[in-house]
Every structure is written in C-alpha cells, then in structure tokens.
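The complex appears here without one of its protein chains, the remainder shown in place.
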Amino acid sequence: MFKLNYGDLVTVYIDEKRRYVVRLQPGKILGTDKGFIKHDDIVGKSYGESIHTSQGYKAYLLNPLLADHQYSIERVTQIIYPKDASYMIYLSSIGPGSKVLEAGVGSGYLTISLANFVGENGVVYGYDINEEHLEKARENLARTGLLDRVVLCKGDVRKELKHRDLDAVFLDLPDPWNALNSIYKVLKPAHPVLIYVPTINQVEKTVIGMKRSGLFIDIHIYELLMREYEVEEGATKPRTFMVGHTGYIVFGRKII
Amino acid sequence: MFKLNYGDLVTVYIDEKRRYVVRLQPGKILGTDKGFIKHDDIVGKSYGESIHTSQGYKAYLLNPLLADHQYSIERVTQIIYPKDASYMIYLSSIGPGSKVLEAGVGSGYLTISLANFVGENGVVYGYDINEEHLEKARENLARTGLLDRVVLCKGDVRKELKHRDLDAVFLDLPDPWNALNSIYKVLKPAHPVLIYVPTINQVEKTVIGMKRSGLFIDIHIYELLMREYEVEEGATKPRTFMVGHTGYIVFGRKII
Amino acid sequence: MFKLNYGDLVTVYIDEKRRYVVRLQPGKILGTDKGFIKHDDIVGKSYGESIHTSQGYKAYLLNPLLADHQYSIERVTQIIYPKDASYMIYLSSIGPGSKVLEAGVGSGYLTISLANFVGENGVVYGYDINEEHLEKARENLARTGLLDRVVLCKGDVRKELKHRDLDAVFLDLPDPWNALNSIYKVLKPAHPVLIYVPTINQVEKTVIGMKRSGLFIDIHIYELLMREYEVEEGATKPRTFMVGHTGYIVFGRKII
Partner (left out) sequence: MFKLNYGDLVTVYIDEKRRYVVRLQPGKILGTDKGFIKHDDIVGKSYGESIHTSQGYKAYLLNPLLADHQYSIERVTQIIYPKDASYMIYLSSIGPGSKVLEAGVGSGYLTISLANFVGENGVVYGYDINEEHLEKARENLARTGLLDRVVLCKGDVRKELKHRDLDAVFLDLPDPWNALNSIYKVLKPAHPVLIYVPTINQVEKTVIGMKRSGLFIDIHIYELLMREYEVEEGATKPRTFMVGHTGYIVFGRKII
C-alpha cells in the first residue's frame, strides 16, 4: 500500500468546515483551530488512515480531489465553483490530450480542473491581463503539481492571438462579447466556447454578440442551482441555507 | 483542414430539436422530418460547414460532443443527464488513465462520458445484471468509438468483486446501500464513490447505510436544478418550462 | 347541510387534469372527455359528495377555491399564477374593506383573487386599455359572482388618475416604470405597490425608475419557483417537469 512521503499532496480532513490540502515537508506544521499536526507524523501513513491533532481531534488523510482545492487555494478573485466548472468542462467534451485556452485565469481554480482533465499530453493556455493574478495562479498550480500542463500568458484575449486549432475556449471575463472574434480564430471548427458571467446583463450582451456575429451556433444559456440535503432517519430535508447564485454559463459552437 | 470521410462520426445539427450523431457510411441516408441528407454528400466537407437537407433546411456538421449523444443513443433505461453526470465526474476527480467501476450501465450514456475522461490509458468496468442493457450499451459505445476503453461485465456489484485499487465507483442502482461493502473493497483508500438515485427515500437509506458502515467519510448529498434562459435584446428571461427533477447525488470517500 | 341549487357555483373535480367550475343552470350539460354530467343531477347534492359521469367516472362536487378558477376562466392574456398572486397579495397586506387598484386586468384572474380578499366592503379598481380584455374580465368576474366588488375602468394608468388614498396598487403592465408617478398619487402614504413583470430587463428598468424617483422605499425583487412532489411510500420525489419561470415581483412602499 502506498505510503505518504515528503513531497506528496494530502487532504487533511477534520470535519465539514476543516479540510486542508498540504504538500508534506520535513519539519512543517499544519495549524488549525482544532490543534496542530506535524507533517512528519503524516509521513509513513496511507491515504484513508487517520491521525490525531494536538487537541485530540481525528483527522483523515485523503487523496486530494479537485473540489478540495477550492478550500485551500489562495484567492485573488472569485472562483468558478465546482457545480459550474464541472458543467462547463462536460459540455466542452475535452479529455486527455486536449488543447484549451482559458481567460482570465484569476486564482487558477478552473485552470487546475482543466489541467486535470487534459492530462499530461494536453495543454491549458491560461491568459490574464493581471500580473498579480498570474503569479497567484502559478503558485496555486505549482502546489497542486499541475503547472507543467499549463502555459500561463500575460495578455488580452480580446486581441489577436497566435494559437490555432484549440479544442475549447473557456472565458471568465467582464466583457466576453469583445473577445468573440479573437477566440473564434483560435478554435477548431465546430468546437465549443464556454463563457461564465455573473450578471444577466452580461448574458444578454454575450448572446446577442454571438448571434449577430454569425460565428457560433447551438447557443445555450444555463444556470445551475445546487441544493444540499441533511439526512437523519425519518427527518431528511434540504439544508436551510444555500448559495442562490454564482453565475450563468453561455455555450456556443464555432461554424464556418 | 480535416475533411470528413466514411467512418467518421458527425453531429448533424438542424435546429434545437433536431440533432443527430451519425457515423458516415457509403450510400446511407439520414432521414429527418425536415428532409433527408446523404452521407455521401457529407464526405469531403469539414466540421463547422453546413449542407442542405432535401427540403432545403440548413444542417451544420459538428464534431460530436458528449451531450450530443443523449439525443442519439438508443435508450433502454433512464439516463443520467449531463448536469448530474458532469458533477459526479468532477467530484470523482478522475482523469486520463483512471480506472473506474460503473453499475448499472443501463443504456451506457454515463459510460460514454466516463470513457471520454479516462482516455485511452484508462478503463471503465461497466456492470449490469441485465443482458439486454449490456447489449444496448455495447452498441451505443461502439457507435461512439469508445468501446475499447470499456470492459462490460454481466454481474451483480452487490456481491464480491474481483477488482482492486479503482480510482472511483459510480452507482446507479435501485438499492445502492446493498452494494456498499462490495464497492468499498474495490476502491483505493480515500477514493470516492458517486451514487445517483431518483427518490429521497433512496437517499436516506443510502446515507444511513454509509454512516452506519463507518466505511466512508465526507458524505454529501447534492441536487442540481438547471434553468435555461432565452435571450432577446431587452426581453431576457428563463425558459417557461424546465426539468424539475432528475435525481440526487450521494458522495463519500473510503476510509480505512 | 347546504344543498346545491340552480345558480350555485361548483367545482366538478374528476381528476388532476379535469376540474371545471360551473354555475348550475336548468337543462345545462357539462361535457368532458370522460363523459358528461347534467347540471340537473348536481342540484340537491352537497359539496363534498360525488356523482358519476355518463361514462361512469366519479366526479366530486367541491366548493370553488381561488386556484380552481385558473382552469376555468377564459383567457385573453397570460395570467398571474397562484404562487405569484398569493405572494403579491400577502405582501400588500390588504384585507376586508381594502381599496386597491389593478392594471392591467387582462383576463381578470388576479382581479378575482383581489375581490375575494377585499370582501364586500372593499373595492378593486380594475384598469385596462383594451376593451376586449375588460369585456372578458367582466364575464369571468360575473361567473365567479365577484363583479360587484370590482369597478372595471377603460383607461391608461400611466396618466393622471382620479383615485386617492388606495391601500395598494397591483401592476401587470409592459412598462410599469412609466406608471410610477401616477400610481404614487393614488396610494396612501407608506402603502405598497406590487409589480409583476416577466423579463429581467423590465425588473431592471422598474427598479431603477423607482430608485431614481425617490418616491418608494424598501424596494425588493422576488422570484418564486414552485416544485410539486409525488408521494409513493418509499418512493417520494419531486415531479419531473415544473414551470421554470412565470415572472418577477417588484415591491416598494410610498414615502413622502
């Protein structure tokens, strides 16, 4: 059985609100409000095993999943949450070896997910106009070990781009309608663009831009609402509070 | 530019309600209520180009995306729709090379998606107790060209299974609580199980089973509601009708 | 016990999809695709009892509730559905004796509800610019026996109105922002306006108009989604299809 060692990535799970993704280093300590854990004490354990914090709380050692990173990456921007990221990725139909463009990368959370699904033989061209965002995205990608699948680029995707024949484009920009012409050119024919925007006005402008351009077809606008449930025998119900809004997803396919 | 040829897979898109995924064959004809299209006339065209039906309707030739297959596969069972399939796959964090188990495969729609994301170096063990379902899944997978990544197995996953060290398990069974012990054994430690059930009673039984077993942690229950929007300049609104319910997703991670 | 007689209003309920609100008349027949029922055979029965159609289906005789009328009124326009009508009425806090204005009345379905809640000592001023709508609303109100609580007025509420000191105003207009000044004048100080609009663009224009005018406070925008459930022992779940959108409700209170 695989034994955790220095350099490995592990999700330390104490409870619903306390999960930490850490890369094991000699002498390092994970501090939490439920006590601390020495990295040295994790080494030699296996995924799935547990350990106790200095205050005696049980902490499980788990293999990091994509959704764990939302709690551990450092954020410089709003991230695209799993419910939306997952649907965008699914609709794009990317997979091992895909070459995709993403803009703006922001904190790099979607980038991590894209890098996971394109794999070692794929590539994510991650654009942002903000140097600080790129730097944070680089750090977050490095921590997750996926930086080698990503080419981070400082630049404005609303302007002419050098890429061609990409499998999909993912946009999280304030004005995606201004990037339609440039991203059209980098896409393989018939391949999709996935656009994430938080307001309905941006949806309207984007979709009208896409329709007027005549460059895209099969245009759809999606919004996902996610409810979580609490199960107790004989007393099962949805959680009292939920996230009521993150953003809208606009989808289209390039035609020629 | 890539030219379509016999043997290639193409999505023929006429409008919102008319999209067909076909594998090009000499002499074959795609019949629709908006006229027919000869496969022979598609050959030599490129993805992204259009062609006219015999009744003069424009039809776009698109590269097939995962979501297209829901309209073209033959169904012997209810399928797990993209909004749910995508979230299950995302939560599982599978990727290129992953080895996963799915039961029951039913019509094979989720299987197609899993096969896409695990890639050529991955494998999907697809179980069903129903021979007819397996046969239909085989046909649907063969049409999409992904059958070589899938091992279809007739069998009952509620009983001892020979697999070990799988990256994730996906269940769509009437009584998933009866499969918890057997699927626990096939999972890598700390790896996830994703369970799809249509009724809230099944959610309750599954979650109580998971909690009582002590075999899983980080248990969550999700429900996704998807709204689509209609955009007209100055008159944007959600669609009048929506799918109000498909099913619930139960998530958990194996502990040891 | 009350016995049904000619002139009485009764909801004939056969099943979920077959409910008819009829006023009993000698010699009249209610025809349905499950057989017919003679009004004469209903006379002498009590609410809560059942009768059989000519094809042998059981039909229950019920006292008409507000929501029954949505299935029986003749429509010349989209109606405001119970989930929205109820919330608008609740927020308005009208009750017995209230004096309210409604525009446009359309088919008169909201008018029926308002007339119910203001009672015999209240009054609903129902405006529409369309003569045909007013005529249909008059018929629908007459059928339900509530016409004497309603003053139907042909006129444009975006222009100066003669009413003063009304308890609440209900608007279902294409451009409610153009009626803000005129309806402000007819409202009692601090009393509410309830505005129903189907598109988000109308929401934006209305709310911006209200804010800029400085005439209203406590402005809120609500959207209600209604799910229905299907109960079977051990297999309870939401209905597969639901109405995904009707409209938005804008609320505000007059300040001076």
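Per-chain residue numbering starts at 1, and chain names A, B and C are given in the order in which the chains are listed.
Quick note on the criterion: a contact is a pair of C-beta atoms (placed from the backbone, for glycine too) under 8 Å apart; a residue touches a chain by one contact, two chains touch by 3 or more.
Model, not experiment: these values are computed from the prediction.
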| note | Missing-chain contact, candidates C:79, C:183 or C:203, resolves to C:203
| query | Of C:52, C:75, C:159 or C:188, which sits in contact with the chain we cannot see? | reply | C:188
| message | Of the residues C:52, C:159 or C:220, I need the one that contacts the missing chain. | response | C:220
| request: Determine and list the subunit A residues touching the chain excluded from the picture. | output: 198-201, 227-228, 234-246
| note | Residues of subunit C touching the missing chain are 1, 13, 19, 46-50, 60-67, 82-83, 85-87, 89-93, 95-97, 113, 116-122, 188-192, 200, 203-204, 207-208, 217-218, 220-231, 233, 236, 238, 248, 253-256
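Heads up, the rule we're going with is that only the chains that are shown with their structure count from here on.
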| request: Using mean C-alpha positions as chain centres, tell me how far subunit A is from subunit B in Å, no decimals. | output: 21
| field | Rounded Å distance, subunit B centre to subunit C centre (Cα mean) | value | 44
| What residues in subunit A touch two or more of the other chains? | 200, 204
